[in-house]
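A single protein chain has been removed from this complex, and every other one stays in its place.
Each chain gets a letter, A, B and C, in the order it is written, and its residues are counted from 1.
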Amino acid sequence: MPPPVLELAELTVRYGRFTALDRVSASFDGGALALLGPNGAGKSSMLRSILGLVRPASGVVRLFGEDTEKKGALMRRRVGYMPERDSWVPGVSAVRGLAHLAEICGLLPSDAMLRAHDTLHFVGLGEERYREVSSFSTGMRQRYKLAAALVHDPDLLFLDEPTNGLDPRGRVRMLGLIDRVRKEHGKHLIIASHLLPDVEMLCDSVWVLDEGVMKKSETIANLTAAARGGQRVRLPRDDSARFAEAARADGLEALPGEGADEWVLIDESAAIPPDRVFRLARACGTRVLGLKAAARSLEDAFLEALEGDAD
Amino acid sequence: MSQASTPVRPAVRAMSAFAFRRRLSGLGALPNLAVAAIPTLVAVVAVIFSTDDPFGLYGDYIVPLCIYFVIPFMSMFTMLPILGELYEQGAMAYVVTRPVPRWAPLLGLFQGSFLAMLPTLVLSALLPGLILAFSGEGIATGLWLKRVGGLVAVLTVGGFSYGAVCLFLGVWSRRSILWALGLLIGWGAVIGGLPGDLRTTSPHRYLMGLADSWCKVNSRWSGMFTPEPDPPGVLASLTVLGLGSLAFFALAWLACRRRDIL
Amino acid sequence: MAFRAAEYEAFEGERSRMPVWWPVLTSTLRRGWGSKWVRRITFLSMASALGITVMIYFLYQVVPNWREMLVEMGNMVLPENQEDARIDAHTYLGLLRFFVFPILLPLSLVFGYDLISADLRANAFESYFSRSITPAAYILGRTLAYVGFMLLVTLMPMLWIWAYDVLTGPDEHFAEVASVPLGMTAAMFITSLALALMIQAVTAITKSGIWTNLTFVAIFIFTAPVGGILFELSGENANFFALSILHCIHVFTATCLGVSDDLDDQYADPNLTAGVLFLIIFLSLLVLLQRLRKRSLVG
Partner (left out) sequence: MSAPPVIHCRGLSRWYGEVQGISGLDLDIHPGIVGLLGPNGSGKTTLMRLLTGLIKPSRGYAEVFGQRVRPDQHSIFARMGYSPGDDIHFETERAVDFLALLASLGGDSADEAVRRADQVLDQVGLLDRRTTKINAMSKGMRQRVKVAQALLFDPELLLLDEPLNGMDPISRRSTLDLVRDYSARGRTVVLASHVLHEVEAVTSQVVMLHHGRLLAEGRLDEIRELVDRKPRRVVISGDDLRSFAAKLLAEDLVTGLTFTEEGRLALDTRSLPPLLDRLAALGESGQLHGLDIEDEKLEAVFDLLVGETA
C-alpha cells in the first residue's frame, strides 16, 4: 500500500506567543481535500508549514511518506503551491518567469520554457504570455498562479483561495481548470477556501479548522446529507415576502435562503411534498421559479460544526 | 461653503501624535539614535586620543559634523519613510478622505515627526558636550551651556527647514531619497562646504552663520570642507531659512493637491 | 468546427542535475539588465573606459613619445623624492577614485533596490521558497549575480584600459603593470561580494526598499567624514579611516595590486581595511542565514 499523500503528526506552529496550529494530526490519502475554517483558523499556516515556508514549532509533516524536515527541498518538486497573495517573478515576462520557476524545480531550461508556454496556454493566458505579470488583472494573476503551481508537473497541488477575487466568468473557468487537472490528470488537491460552493463542487472531503485545532474531518457527502425533507423555493422578488407569510400561516417554517428571493421551507413533523409548494404559490398569486429538495448547504453544515462546538 | 465647519486642530494634533508614535515607539527610534550616536562616538574618540582642549574640539568638530551630516540625515530618516509608506501603499486614502483640508494631516505629520526628531537632535548635541565637558577642566559651565545650547538651537532651526524640504520631496516624488540626497547632501553639505561662489547659494551657509553667532565657532576641521569666510548674520540667516521653509511648505501644499493617491 | 483546447500534459522528461542556484543567477542577471538605469550606468562605465583608450590613441597620434614626456614633465613638477610620473599600478589605483567609486554607489542602489523592492512588491519569495530550493542556494545565486554585475561595470572597463595600455606601450611597460589584472580582479571581487551581501542583509533586516536605500546611503556617505574627523582628532591615527567603506576599498585594492607599501600615513593599515571588508562579508552572511533560518524573508 502506498503511503498517504500527506500526513501530519502533532503539528504545532507558533508565531511568537500566538499559536496558529495546535498539535494537529491528520492524514490524507489522496483525491481532493478542502481546508475550511474562519479567518485566522490556521489554514494558511498549515499550508505554509507543509511547504516549509514556516518552520513548525514541533511535529512532523510527511509528504508521500517522507519527512519534509529532512527531504523537504526534494519533496517540494512533487508539490505545486498556489498562494493566496499574488506572487510572481518581477521584471520579466510571464512565460520567462514561469520557466524560471520550473528550472528551480529541476527542469532543463529547454523543457522549462516549453512547459511554461504550454501551461500558460492551458490556463488561458496564451495571448498574454509575453506581458509582465505586474500588468495583469486580478483574474489573470489568479490563472498565472495556477500555471505557476502546475508548471513543474507536481503530483499534489495546494491551492489557497483559488477563486478569491474572481468575477463569475473567471471563477467558473478557474473551477473548471482545477477540476480538469484533478479528474483528467490525477493530481491530488488540497484547497483552502471560504467559498463553500466551490469546495462543494471540487472536493470529496473536508478538514474543518478553528483557532488552530482540527474540528472535523469528514466527507462532503456526509456533511450535506439531506435534512428533514425540506424544500428550497425561489420566487419573484416582489412576491417573496408574501409567500413566506402564507407558508408560515400554513404551518411551515420558512427560513431565508441564499438570496433575498429564496426560502427554505421546513415542516417539523414530515417531509413536504412538492405539490404543496405549488399550491401555496398559486394561493398567493405567484409563480415558483425554482424548487429543489433542501439538502443542507455546506455553509450551514460548516457553521453548525463551528457553532455547535462553541456552545 | 462650510469649510470652516470642521475644526482643523484635532486633525493636526492626532496626525502629529501618530507620526510621533510611529517614530519613537518600538524600533522606530533606532535609525535616528544611530545617527545621533555618531557625534558621541567622535567625542569618545576625542577624549581618548586627543590632547587638545575639549571646548575647542566641540566647536571645531562636533558642531560642523552635526550641521553637515546629522541634520540632513536625520531629516531624511524622519520624514521620507513615513511619507513614502503612506503614499506608496495607498494608506493615504484613509487620511485624505476625511473632512479636513489635505494640508492639515500633512502639517500634523510634519509636526509629529519634527517633535520626534527633536530629542535625538538634542541628544546628538548634548551627549558629546557632556562627555567632553567632564573630560577636561578650566572652562566655565556657563560657556559650555552656551555652546551646547547654541548648537541645539541651530540643529532645531536646521531640522525644521530641512524637514520642510523633505516633506515636500516626500509628497511630491516617488524617488524622494535620490532628490533628498541631491538637495540636502549635494547642494547643502557639499556645495555649502566647498570654496567658491556657488556656496553662497547653499542653505548650509546660513546654518553655519547661525552657528558662528550662537556657538562662536568657525570650523577648523580640514578633512573635507573649508570654513565659511564670511558667515551671514543671525537675522539674515533666520530670515532666509524661515522663508525657505515657508516656500517648501507652500510647495508641499501644492504637491499634495496634485498627487494622485493610487 | 474543429476545436481543440490547450491541454495540460504530464511531464515525462528528465529532471536536470543542474545546481538550483544557477537559474537564480541567470534570472537575476536578466532582470538586472532589464532595468533601464542599470543599463545606463553600465553604458556610462564602458563609455568612460572607451574614452580613456581613445584619449591614449590620440596622444599617440599627436605626441608619439608621450610616455617619456610624461615622465620628464613629472620630474619637473613633482618634488625630488617622488617617483616618476609613469603609468603603473598606482595609476590604476587612481582610476578607482575617479572611475569606480562614482559608479559603485549608484549601481548598488539602483540594481539592489530595483531587484529587492520588486521582489517585495511581487511577493516573489513565496514563489521561490515553496519550491525545491534551499535558502543557501538562493543567496548564492543572488550574490553571484550581484557580484557579476558589479564586476562588469568596474573590472571589465579597467581590464579593457589595461589591455590597450599594454598593447600600445613599450615592451618593458608590461612589467610595471603586470600585477593589475590579477590584483584588480581579486580586489573588485571581494569588494563586490561585500557590497552584495551587505545590501541583501540590510534588506533582510529592514524589509523595505526605502529603509534599505537610506541605510546604504548613510553607511556609504556618512562614514567618510567621520573617518576624516576621527583621523584629525586622534592626532592623525590613520586607522580611523577604515570606518569609511570607500577608503577600505581603496587601500584593499592597493594591497591586491602590491603597492600598499607606497601608501603614506594618510591611509589606514592594509590588514585592518581587509579585516573590515571581510567582517562585512562575515556579518552579512550571518544576518542573512539567521534571517532565512527563521524563514522571515518570506514575510
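Everything below uses one rule, namely that a residue touches a chain if its C-beta (ideal position, glycine included) is under 8 Å from a C-beta of that chain, and two chains touch if they have at least 3 such contacts.
As the structure is a computational prediction, the values presented were derived from the model and not from experiment.
Chemist: Omitted chain: which shown chains does it touch?
Modeler: A, B
Chemist: Where the complex has a chain not shown, which of A:V79, A:A147, A:L196 or A:A246 is the residue touching it?
Modeler: Of all options in A:V79, A:A147, A:L196 or A:A246, contact with the hidden chain holds for A:L196.
Chemist: What residues on subunit A make contact with the chain left out of this view?
Modeler: Looking at subunit A, the ones touching the missing chain are residues 18, 37-40, 137-140, 161, 164-170, 194-196, 234, 237, 258-260, 273-275, 277-279, 281-282, 287-293, 299, 302-303, 306.
Chemist: Which subunit B residues would touch the chain omitted from the figure, given the whole complex?
Modeler: 1-3, 5-7, 10-11, 13-15, 17-18, 21-22, 25-26, 85-86, 89-91, 93-102, 104-105, 257, 260-262
Following the convention adopted for this analysis, only the chains that are shown with their structure count from here on.
Chemist: Please identify the chain lying most centrally, where each chain is represented by the average of its Cα atoms.
Modeler: Of the chains present, the most centrally placed is C.
Chemist: Among the chains here, which has the CA centroid at the largest distance from subunit B's centroid?
Modeler: Between subunit B and every other chain, the largest centroid distance is to A.
Chemist: Quick check: more C-beta contact pairs at B-C or at A-C?
Modeler: A-C
Chemist: Nearest whole angstrom, what separates the Cα centre of subunit A from the Cα centre of subunit B?
Modeler: Centre separation, subunit A to subunit B: 54 Å.
Chemist: Hey, how far is the Cα centre of subunit B from the one of subunit C, in Å?
Modeler: Each chain's C-alpha centroid was found; their separation is 32 Å.
Chemist: Take the average of all CA coordinates in subunit A, do the same for subunit C, and state the distance between these two points in whole angstrom.
Modeler: Computed from C-alpha means, the inter-chain centre distance equals 49 Å.
Chemist: Which residues of subunit C touch subunit A in the complex?
Modeler: Touch residues, subunit C against subunit A: 6-11, 13-16, 18, 20, 22-24, 27, 30-31, 34-35, 114-115, 118-119, 121-124, 126-134, 294-295, 298.
Chemist: Of all residues in subunit C, which touch subunit B in the complex?
Modeler: The contact residues of subunit C facing subunit B are 208, 210-211, 213-215, 217-218, 221-222, 224-226, 228-235, 237, 240.
Chemist: Show me the residue ranges of subunit B that touch subunit C in the complex, using the header's touch definition.
Modeler: Contacts found on subunit B: 31, 35, 38, 41-42, 45-46, 48-52, 57, 61, 65, 68-69, 73, 76-77, 80-81, 84-85, 177, 181, 185, 221-224.
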